[in-house]
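Omission of a single protein chain aside, the complex is shown with its protein chains in their original locations.
A, B and C are the chain letters, set down in written order, and residue numbers restart from 1 in every chain.
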Amino acid sequence: MTLETESEIQAARTAADQMAVCLARELHEGERVFHGVNSPLPMVAIFLAKKLHAPGSVLIEVAGSVDPRPDRLPFSTNDPALCQGAAAIFSNADAYDLFARGGIDLMYLGGAQIDKAGRVNMSYIGEPSAPKVRLPGGGGGSVVMEQARRIVIWRVVHDRRTFVEKVDFVTQSGNLTRVVTPLAVMEMREGGLELKSVHPGISVEEVTGRTGFPFDLRGEIPETAPPAKDELVALAEIDPDGVRYSEFAALRRAPR
Amino acid sequence: MTLETESEIQAARTAADQMAVCLARELHEGERVFHGVNSPLPMVAIFLAKKLHAPGSVLIEVAGSVDPRPDRLPFSTNDPALCQGAAAIFSNADAYDLFARGGIDLMYLGGAQIDKAGRVNMSYIGEPSAPKVRLPGGGGGSVVMEQARRIVIWRVVHDRRTFVEKVDFVTQSGNLTRVVTPLAVMEMREGGLELKSVHPGISVEEVTGRTGFPFDLRGEIPETAPPAKDELVALAEIDPDGVRYSEFAALRRAPR
Amino acid sequence: MSKLISLPEAAGLVRDGQMIALGGNSLSRTPSAFARELVRQGRRGLTLIKTAGAYEIDLLCAAGAVAEVRSGYIGYENLYGMAPSYRRGVESGEIRVVEHACYSVIAGLRASAYGLPSQPVSGFDGSDTPALSGFLQVEDPYTGKSVYMIPKIRPDWAVIHVQHADAAGNARIDGGPFEDVLISRASEGVILTAERIAPTKFFEDKPERTNIPGFMVDAVVHLPGGAAPASCYPLYDTDEGAVAAFLEASTSTDASPESLRDHLRDWEERDHRTAEARDYRQTEKTE
Partner (left out) sequence: MSKLISLPEAAGLVRDGQMIALGGNSLSRTPSAFARELVRQGRRGLTLIKTAGAYEIDLLCAAGAVAEVRSGYIGYENLYGMAPSYRRGVESGEIRVVEHACYSVIAGLRASAYGLPSQPVSGFDGSDTPALSGFLQVEDPYTGKSVYMIPKIRPDWAVIHVQHADAAGNARIDGGPFEDVLISRASEGVILTAERIAPTKFFEDKPERTNIPGFMVDAVVHLPGGAAPASCYPLYDTDEGAVAAFLEASTSTDASPESLRDHLRDWEERDHRTAEARDYRQTEKTE
């Protein structure tokens, strides 16, 4: 592992906090929200929203538990700890059925490649018949993206390999409303993904330089509201172990 | 209620015992067997077979329990008592799925009308659009008859209204092997239902006279093997309350 | 936020002309008190969904509350015979029937639960039912085999009587679940009547045993004995005398409307009593 500089570490922490807060703000009171495997930031964001402005929202998480209240947030989002305090446990099929009949308001989704049209690749880099990289696959996402009412994508890497002109393979598309990265928040509009806001300390030029498709920059691009004090306090309370940092290479907790 | 004569009562008891034994003989060791609602005689027959020659057969009954061991056989075949001693309980859907994938060897089925071709009506007497009688419907039977490996029909009434030339409505058909009545056992052959055996004390003429379709009588029609001593002893043990008699009008237990 | 309301309030959620899936099976864990309350409130034009039904369907038919029934079997089994009011309603043309097998009712409910316009069902070859009910076939694109598709059945309400519920709507069923988990998923809304209101901790201790999660449920009525005269395992058996009395009254055609009023009056106190006064044995075991 490369040794990270103190400033790189601090920047990553700031970005993780900003992303957790941005993701939490997307969840509204009373909504039903789902996160999949491999989703530490969305998991933290959901518990943050539930603590702040959406206490009545209902989390259905990928291990099947409905509205768990774990003692501590686990690093794996498929951890049995996420059954703690749940009053019900679903089979996976039961959860996907809920999506299929329109019962999920919001899902947080990942993606290895995302293009201007909001299409997501989680399957192959290169030709599927002879792939350069076999990615893990879309998991639940590749069907549910058009079933959840709203899809919010998060990526901790913001570069031209991730945000591409055209994805190599469309694992799924549909219902995308926001993309949250360490640099900015994008919004799905008629013409495709556009810059909604740029995080404090990040320039629009940096974002455009690290994005593989163009934005409409004719209007002013506002600054993302930084984490408010109550958001930071709540974050520290619900995630004292720093699960939200675990997706960042600079901050990655090495496996024991 | 009409008062039954002593001899009528005795004849009905004999017929019920004979039918229970004939039905039990149809279940083979190790098979999976299902009975539906409204099936006292098959229920008794299954427990009789399990006690005698098919201890390893598996009963899936309509209330969902798998291989129950009730303290006493209930009069309703949909009674919660049929959950006692079961190591598993199915939803109805789970049981029907088992049929659908070919997992049931034997099902006992009723039927208001049965014709020579082995087609069964449990739905309508007369035209379905303006029925003379709305029957209860086929229940599970109307799909599973072609899914179980073997279907055995039992009827406690043997008359020309039940065994008809052609049913008014085909609720279902398929996989029929035997029909057991108070008079005889019929067998499904190439040309349709034929007489396999006639119960002791019943003449072939009585059976043909009370059946609405013709039998091939060129060969000799054997007598049904009467209940053996061990069968009668086992019957008395597993059904001391006489659940097997409850389908016979002459013996019907009046509701309290 | 408690979802506990009274039986009259809960029955008031159902509007004339709506489609209701009824929980339980035959004379087991039937939402009987809820059906009686729908009759007291004069509900009309209902479409009833049930794989195999008896008393509560027959009662609603007796009251003229029913426009359509989609079911595999309606009857009381051999102890009591056919359902006279259902039968009369169908034979007179007052009640429309969509002829089903239990398994095709399940398929239609699955279509709804799975977000599909229709669900294939195996079987049904060699039956007049699909033609009568207008069930259509498609050709399986892989094998070329013809398969019947059952159109989606999406009830406005699932009404389910359970042994255990909490104020948030979490529900646990003891004994056979019948189709109750499926109808809770297939329906627009869910109304529970419950023998016992348990603390939420009861569900949190064994979340695997929760059949219906609270977020799917709209209303909970604390209603001990709410399945009677049907049975509720393991709390009480079918009240055979009450079933027989109801049937006797509704079989005599001339006395029917009056006897129905008597029947409803006989049960009214039990249906509307507060949960403290309990006729039916109530165990407080927590597994």
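Everything that follows uses one rule, which is that a residue touches a chain if its C-beta (ideal position, glycine included) is under 8 Å from a C-beta of that chain, and two chains touch if they have at least 3 such contacts.
Every value quoted in this text rests on a predicted model; they were computed, and no experiment measured them.
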Neighbours of the unshown chain, displayed set only, are A, B, C
Given A:Met19, A:Ala49, A:Ala63 or A:Ala184, the residue that touches the chain left out of view is A:Ala63
Among listed residues A:Val37, A:Ala225 or A:Ala250, the absent chain is touched only by A:Val37
Where B:Ala24, B:Ala86 or B:Val167 are the choices, the one touching the absent chain is B:Ala86
Per the touch rule stated above, chain C touches the missing chain via residues 114-123, 136-143, 145, 147, 149, 151, 173-175, 177, 206, 208-209, 287
Absent-chain interface residues of chain B come out as 32, 56, 58, 65-67, 83, 85-90, 94, 97-102, 147
Residue list for chain A contacting the dropped chain reads 37-38, 40, 62-65, 75-80, 83, 89-93, 96, 99-100, 119, 123, 128, 130-147, 169-174, 246-247, 253, 255-256
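In this text, only the chains that are shown with their structure count from here on.
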Between chain A and chain C, the Cα-mean centres are separated in Å by 42
Rounded to the nearest Å, the gap between Cα centres of chain A and chain B is 60
Residue ranges of chain B touching at least 2 other chains are none
Among all residues of chain C, those touching at least two other chains are none
